[in-house]
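Only one protein chain is missing; all other protein chains are in place.
And now, chain A:
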Amino acid sequence: MSIELEEIAEFLKQHHPFDLLPDEEINALPKRLTARYFRAGTKVLSPEEQCLHLYIIRTGGTETRDPNGQLLARLSEGECFGVRAMFRNGKAANNITTLEDSLCYLLPEKDFHGLADKYPQFKYFFAQMGGDRLRSGMQLLESRDDDQLKLMSVKVADLIARDLVSIDKSATILEAGKLMSKERVSCLLVTEGEDHVAGIMTDRDLRNRVVAQGRSYDDPITEIMTANPISIHPDDYAFDALLTMTRHNVRHLPVMKGGKAVGMITTNNLLARQSLSAVYMAGRIGKLTDPADMAKVIKQVPELLSHLIEAGATSQNAGHIVTTLSDAATVRLLQLAEEKFGPPPVPYVWVAGGSQGRQEQTALSDQDNCLIIDDTYDPEQHSDWFKALAEFVCDGLNTVGYVYCPGEMMAKTDQWRQPARVWQQYFNKWIEQPEPKALMLCSVWFDLRPIHGTKSLFDNLHRLIVSKARDNRIFQAYMVGNALTHHVPLGFFKNFVMIRGGEHDSTLDLKHNGVVPIVDLARIHALANGVDAVNTFERLHAVKSFPSISKQGASDLLDAFEFISITRLKHQVRQIRRGDAPDNFLHPESLSAFERSHLKDAFSVIKNLQSALENAFGKSGT
């Protein structure tokens, strides 16, 4: 090979994932390339445009935006675009525009696939990017043969992309900025002494705490860093990192082992590796201003769910992640409402009930929510503001895809938009003078979780509910009566009792006859024992040590809940994959004999614990 082509080979060797290829392949590559030059601001690719090459940026930089104009990535020297096109028959998926004058090397599609087929590690790198179907509205049309990363099986340690860049806490902001620029990192670890971690500093801090506040660059970094950052262990799964980031809304996590930092992972690490990212979706929702645009993101939830289940997520994990997204949409709509109608006249808290409250949402759910307003609320002055807010958010959620609650258990209903004292009266009445019908309707209000606003308003009310419910046997008995109205579909000889006739002939309703009875059981045991958790798994774990349910009974119920939930989710994923709308109606024949017998076991666990409950609390109220 001649010297000048050697320079191109050298360039490729310095960049991932070309560095994974053996020398003879790299050396053969330059001959297959074409160079093209684009002025800054040139649109290189547009969605659906033919793209028969992988573009490798030699100099310059580009910006990737999805068809809706949402920024997905900024790429620079050594990075590639046109990756998606390689996996969708040479059709570009996104808009690529140059930010600077750029020289690109183009690798023909055929050569790209030649390498990808021969070198799995090379393909793996791109499959993750190319398989990132969530980023486009075209997911279902695309091929599905690319290897999905087993999110549950990759350890955090495997995600650490590069050596940690750290700086002593005595450094100034200017020094830190220079180091970040030199090392091209978005985050620094701030250390004290040898390897004690004092904090982390990110480019976001530079923007928000330095530039935006007009702070001097000579100030010490300790002024702007985040002290005692949330961290993660190298042996944790990538999935845990994803959850931690989503929950705390952070983009960088130091990886700590035995009190020492061993690396840093960023959302980018996860995005590059992980095709479908709830973090990404939640972040995107947080930037949108139109519910119709949010709907486009939420529309991808079934796809997200499919990937999670296929990657081996538990139903609890899946529920958490999916709920995180409806939380994100709710919070965003509330922010927008506050921008539109001005700041709240008195404090309030927006509270989710039902499956969102319990963090157990699946594909798509309807909305259950309410507003608790501070007692300084004056209907004369303030009711218009709160009505406007509630209507804005509930209507917005409906547009986004969380349809109106058929029972009108929503903040836009006047009854469920009240000051704290009225809510106390409601709960006093429900608990002290229960009426079966009313109780059945308001069971969603016993699974509350604050989403946005002044959380103490919720805490005070919740404490009252928990303490009152624990002490009131009559109320508990009524709740039991309600819970027992959901029968499990098992006959006397442990055969399935299926739905007869109609649209869902010969199926089992996994939701109403499987999931709901367990949720009800968990709620009763939690309320009876003063447990303040609302998530079914957490409730069951918490009640293990109480006498109302045997330890074995709680463990069995946990297993049954997971098994029924995951069977239901897998059933829904199969439907999504077929292009059907997901539902809860399962044909038992679609399961293996082994699964069927497990399902029967799970149902009999519920049946046994329902009987035990009936004996413990006495049947009444029905």
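One rule holds in what follows: a residue touches a chain if its C-beta (ideal position, glycine included) is under 8 Å from a C-beta of that chain, and two chains touch if they have at least 3 such contacts; residues count from 1.
We take it that contacts and distances are computed from a predicted model.
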### Task
Pick from "Methionine biosynthesis MetW", "DNA polymerase III", "PTS system IIA component (Fru family)" or "ABC transporter permease" the UniProt protein name of the chain that isn't shown here.
"DNA polymerase III"
### Message
Among A:Q14, A:T34 or A:N228, exactly one should touch the missing chain; which is it?
### Response
A:T34
### Summary
Touching the hidden chain, out of A:E7, A:E48 or A:E192, is A:E7
### Query
Which is it among A:T59, A:T454 or A:Q575 that touches the chain not included here?
A:T59
### Query
Which residue among A:E25, A:D101, A:D583 or A:E614 touches the omitted chain?
A:D101
### Message
Contact with the hidden chain only, please: which chain A residues?
### Response
2-8, 11, 30-39, 42, 58-60, 100-103, 106
